[in-house]
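First the structure, in the form of structure tokens, and then the observations on it.
Part of the complex only, each chain left as placed.
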Amino acid sequence: MTDRPAILRHLEAVLFVADEPVPTADLAVLFELPAHRITEHLHGLQEELAREGRGIVLRNVAGGWRLATSPDSAPYLERFVGEQRHGRLSQAALETLAIVAYRQPVSRGQIAEIRGVSSDGVLRTLLSRGVVEEVGRDPGPGQAILYGTSQLFLERMGLDSLSELPSLADLMPDTRAVERMESGLGPGL
Amino acid sequence: MTYAVKLDVFEGPLDLLLHLVSKERLNVADISISEVTDEYLRASAAMGEVDLETASGFLVLAATLLELKSLKLLPSRTTVDPELKLLLEERDRLLHRLVVYATFKTAASRLGSSLSENSGFHSRSAELPEELAPAAPDVLRNLTPEQLARAAARALTPPEPPKVDISHVTRVTVSLDEMVQRLKARLEREQLSSFRQLCSTARARIEVVTALLAILELFKSQSVELEQDQPFGEISVAWRQTAPEAS
């Protein structure tokens, strides 16, 4: 261990797991430090990563700070992500796509509620891939954007319409078991 | 000596039995089946619903324990009659299950420690950077509608309900002892009935379970005779005029 300040290590770790740019203000709250001190540390980390020629660099982009890969690694990265193996959705993306497909039109908030975690990052990926799209606005107070699956989604899945999606009834065995139990053991027995 | 147990801390009948028989100097003969059963019913009622599979697992276990207990209370026999042999085989099977279960319980606690030792390592779960997205192959290529449906079913099924601390809640609508008394009175009056009839006034599933256990108690004390013509058929319950003295 060097005498590198611990805050640099913690900043690096937090930015590592963040799935979108983190505003300086959020980091200030997290570390209970004034924003200008956080900014100093971030600049320190940025220089350090650049000076040491690391594969990970720190970028100050719209909306905050995020870690990214070093530009000269791009050729390897493209080959790496182009591999067949990576041609599948992450578990989180698959789950989010499934929720959108079966519960559309659905808002970000509703997706997050079902999954128990924020799904903004994966939703953005699905939007950028063109399989999910905005389909309207919630008429309620928040006017939340509502999402649905696209025509491209249907084509890729080999479906003519959403009604051809397999029924969920058979796949949720527990609900069925409960219903059977209810009807088998009616009141009064 | 009877032994009081708090059932809500156990994961099921096997876990409970493992706990009971692992105690020094405690064996089946010391366990008050009715106390254990009452405790079980109280715990189930407090959880708001009876998991039928767990309940039936528990009933099978309670019945086996009753049998083992009667064996234990009998004066030692020298000859091996077939019934005794069956019972001993049953005991060996139960012992085997307990050993297997105990092994996995230890494995579970090892896994639990490994998981918490490694819980400080967080990996990145962020999606591919946008600039790299064009290089990635078509993500839907290998996805079938069935896989999508399975993912949806998984996501939309509510997760395991959190464990509820029930130490302060509900009393059971009727205890096993009360049910035994109630059924005794009714059978003395009616002489012959069926399990279905006896349960016809039950207001909750838990009462049906209690009634079944009460009938087993009465059967054990030879106060009733039971008959069932076929599996899942009507169970007739007959009051024995000459019930032996309660032991």
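As written, the chains take the letters A and B, and residue 1 is the first residue of each chain.
One rule holds in what follows: a residue touches a chain if its C-beta (ideal position, glycine included) is under 8 Å from a C-beta of that chain, and two chains touch if they have at least 3 such contacts.
This one's a predicted model, so the numbers in the text were calculated from it and none came from an experiment.
Protein chain copy numbers over the entire complex amount to A x2, B x1, going by this structure file.
Convention: only the chains that are shown with their structure count from here on.
Taking the mean of the C-alpha atoms as each chain's centre, chain A and chain B sit 41 Å apart.
Residue ranges on chain A touching chain B, taken from their complex, read 13, 16-20, 68-69, 74, 77-78, 81-82, 84, 86-90, 92-95, 97-99, 101-103, 114-116, 121-122, 124-125, 128-129, 131, 153, 156-159, 164-168, 171-172, 174-175, 181, 185, 188-189.
Taken together, the chain B residues at the contact with chain A in this complex read 52, 122-133, 135-157, 159, 196, 199-200, 202, 205, 208.
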